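There's a structure below that I have some questions on.
Only one protein chain is missing; all other protein chains are in place.
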Amino acid sequence: MDKLRVSLLGSTGMVGQKMVRLLSSHPFIELAKVSASPNKVGKKYKEAVKWIEEGEIPEAAQDLTVVSTSPEDHRDVDVVLSALPNELAEDVELKLVREGITVVSNSSPFRMDPEIPLINPEINWEHLRLLETQRQKRGWKGLMVKNPNCTAAILSMPLKPLLKYGLNKLVITTLQAVSGAGYNGLPFMSIGNNVIPYIKGEEDKIPKESGKMLGELQGDKIAYVKLDALVTATRVPVKVGHMGVVTALFNSPVNAEEVRKELMNFRAFPQDRNLPTAPKHPIRVLEGEDRPQPEIDVKAEGGMAVSVGRIRQEGDSIRFVVLGDNLVRGAAGITILTLEVMRELGYI
Amino acid sequence: MDKLRVSLLGSTGMVGQKMVRLLSSHPFIELAKVSASPNKVGKKYKEAVKWIEEGEIPEAAQDLTVVSTSPEDHRDVDVVLSALPNELAEDVELKLVREGITVVSNSSPFRMDPEIPLINPEINWEHLRLLETQRQKRGWKGLMVKNPNCTAAILSMPLKPLLKYGLNKLVITTLQAVSGAGYNGLPFMSIGNNVIPYIKGEEDKIPKESGKMLGELQGDKIAYVKLDALVTATRVPVKVGHMGVVTALFNSPVNAEEVRKELMNFRAFPQDRNLPTAPKHPIRVLEGEDRPQPEIDVKAEGGMAVSVGRIRQEGDSIRFVVLGDNLVRGAAGITILTLEVMRELGYI
Amino acid sequence: MDKLRVSLLGSTGMVGQKMVRLLSSHPFIELAKVSASPNKVGKKYKEAVKWIEEGEIPEAAQDLTVVSTSPEDHRDVDVVLSALPNELAEDVELKLVREGITVVSNSSPFRMDPEIPLINPEINWEHLRLLETQRQKRGWKGLMVKNPNCTAAILSMPLKPLLKYGLNKLVITTLQAVSGAGYNGLPFMSIGNNVIPYIKGEEDKIPKESGKMLGELQGDKIAYVKLDALVTATRVPVKVGHMGVVTALFNSPVNAEEVRKELMNFRAFPQDRNLPTAPKHPIRVLEGEDRPQPEIDVKAEGGMAVSVGRIRQEGDSIRFVVLGDNLVRGAAGITILTLEVMRELGYI
Partner (left out) sequence: MDKLRVSLLGSTGMVGQKMVRLLSSHPFIELAKVSASPNKVGKKYKEAVKWIEEGEIPEAAQDLTVVSTSPEDHRDVDVVLSALPNELAEDVELKLVREGITVVSNSSPFRMDPEIPLINPEINWEHLRLLETQRQKRGWKGLMVKNPNCTAAILSMPLKPLLKYGLNKLVITTLQAVSGAGYNGLPFMSIGNNVIPYIKGEEDKIPKESGKMLGELQGDKIAYVKLDALVTATRVPVKVGHMGVVTALFNSPVNAEEVRKELMNFRAFPQDRNLPTAPKHPIRVLEGEDRPQPEIDVKAEGGMAVSVGRIRQEGDSIRFVVLGDNLVRGAAGITILTLEVMRELGYI
């Protein structure tokens, strides 16, 4: 089987570097091209990047020549992966798709567009069928697939199995890592020894994007789930790992032990097909009363599993704490897994 | 007016040191004696203490000789303040009270005892009337007054003005500072760059102690308020400042602007009498969308005011974020303010 | 005595805010004007600033209208204090001085200029006599006085009394706080849980600026001290407080006890005249074997004293550890003290 050749937009950023590392040992995806901002174009990747990922720059990437984001620089690859900053993504990605290039992207523009699949693979791989609608309605020559906001990617995982119990209201407090704001997002002086109880835009995105992902595909449309979610998003002085403290209120009591089993046994298409980036257990249920913790649990299954602990029932409520790697499950890994699913389903 | 002479148990600990500093400039309370663990008895305070508070050891305290916790060492003072660790407090404090000594204490034993006032001065100074019942029923020669758990001290402040709206359910996530576990409570290796989503005992104490403090004194009893509170207590890598993310669910919509005004205008007996440790505004309402923050707000009014921000309404819910200094409002300051109230009311 | 009216450039930055706070209670300096970047001009200070200093914005400053850096906006004050970023300072300050305005500045341009006094008040207040030369040679209508780099301000203090022993070589490692790079200087992701063993420009500045300050004024020139100093400057994840680990090699043994006394007894003009911002003991000698520490010692005497510990002799070497508040002794406070000295000496 031929390898998929991909190019990567935003390859020198924090998420981009993580993709470069993850792809360096991928069995069937080959990083063929790297793109970065205009002042880096023409340099070798190893000269253009200020490498902060663990280990050395993968050998296969070191000498790649940085290309621009223009379509002409990406015609000879099978897919373009995008780790572009949100403010640049809209124009660049649209141009690529119009020119016939397939883009799988982490950036936020278009995520809530009804014809664009917003994919968290284990949750809603089936939404990729929207691509047919997309092609008809949009008239693009290429395809566009989006991944969710990092927090929504993590929180939507344990919500999926809970939906069937008749969720009435969600109260969520997030404790989010600094890397979620980007490498330069927060100065040490502002977040060191501190908590900032507000993250711009985040509290809306979480229920909106989750509601789209958890929705059912009905014909050529997704019936969004309307989540009555009260979210407060806070930033804590932790480098990697977004935590959510979730209180789910139901119309009648739900058994905590049953929920625990549902979460533990949760599997989906990526597991069934044994895709290389799929975690064996997408949701890892922890017993320790003081878990999950970023420093211990964030790298579970290479950062692709989310960890859930402190599952408890009181009256009509179920509470739990969920943690995920915002850079892997929430960004670089989810994009790669999405591409693996697309290939498995024949979209590429 | 003669000064009140007090002795201080647990004077070399973190909270004890803060009391030593606060008392060093007090207009009518004089720190006459300091007590510490047996191996320090007989030493000068400046030799017994590993001083970690800001500034130098107050001059008046430096050469005090450390005494034991036995009643005979505390007969010639008006009141004993206790910053003892919980595990030592029960025996020591009981012995003192039985011997006729009045104890105002931060430690946890006896807090929920029906005859013992659990005082957060602005909330329930009137509960000091329980002392008459205490005297009758317990037959102690001295008096015992308790202060609440540090988180309950902070959270109960904004809850008080909300009660009248018919609180249905509270969902609270706390982000608590490391100092709440004591100076040696948490190793850097465990909490640095981490969040621990569990604090033993804390999740029960908060609604229980708050329910007692918010209760009404009816005859010689307190009618506890039964708070339907779902609390998740987490530890974050912050030195000082406990934060609570509070979602209050009511039976019908409550106006956020009205709540804001209630909180801003909240005053009580300590403010009316202009007591020296009383903050002018017990609740400080902040407008900035990213406030309160420990690094900016924790020292407001010397650490005695709690800061509330992000007040917002959605449907039947009111949400806000509250922050307080766990070592001052939550411990050293609340004890001193309680003593000031007791003197003002003639209990001492 | 009339108050000195000053205006402040860079008033909304971290050092600027500290000056605003320090000046708010100053006995004879009045903050009459605040200046900030063009987009803030015309606003009230309280609207222009993102206040991060402790406590609230001083009342006297809250409603000051932000002015530009142009000379016309500063004609009616006695002195302009500058906390401008280095890259803006050169042009702005030169223009002011040429127009007849006296500038006392923290910024780096002109520091090594032979006609410009570089003042650390306790070390070289006498260098202010250079101002006469400056006036003659430069033909400026105003005066320009500079303060040193924050690390040089701190390190030069204990070096002064050591000079007379015949210093042969200095080996210095600095462990510098993040605030030294400015509020936005370092992202949490880069310095959290990390050490960066290099600070651009710093290793040169320290010996150069110290050599100028420690030099003797001979006629109208300063005879610089040539320090043979091997400096390695590192950045550590600490918010405030620059530390220097100093190894001084002499030509023959120097008695540690004698050095200790020299440092403890060090006094100078600011102490003699009891200037309001002068620390009583410019150098605080600590006995504890694990001191000084930023978290305990940095605020000594309001941040104006430097703390020295671990003084020990081995062979021809004397070693010690010095710590100072880089924002007060190293920036805001040193500027104000310099101004106090200038007034005392009649330069203003």
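So that you can tell them apart, the chains are marked A, B and C in the order they are listed, and the count of residues begins at 1 in each.
Here, a residue touches a chain if its C-beta (ideal position, glycine included) is under 8 Å from a C-beta of that chain, and two chains touch if they have at least 3 such contacts.
This structure is a prediction, so every number in the text was calculated from the model and none was measured.
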Listed residues A:260, A:273 or A:299, member touching the removed chain: A:299
Contact partner of the left-out chain, one of B:38, B:187 or B:346: B:187
From B:95, B:129, B:239 or B:260, residue that would touch the chain that is not displayed: B:239
Chain A residues that touch the omitted chain in the full complex: 51-52, 54-55, 192-193, 295-296, 299-300
Touching residues on chain C - with respect to the absent chain: 171, 173, 175, 190, 192-198, 228, 230, 232, 234, 236-239, 241, 243, 245, 247, 289-296, 309-310, 314-315, 317, 319, 321
Residue ranges of chain B at the interface with the undisplayed chain: 14, 52, 178-179, 183-193, 237, 239
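Simple rule for what comes next: only the chains that are shown with their structure count from here on.
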Separation of mean Cα positions, chain B and chain A [Å, integer]: 43
Chain A and chain C, separation of their C-alpha mean positions in angstrom: 48
Distance between the centres, which are taken as Cα means, of chain C and chain B, whole angstrom: 40
In chain C, residues with contacts to at least two other chains: 52, 192-193
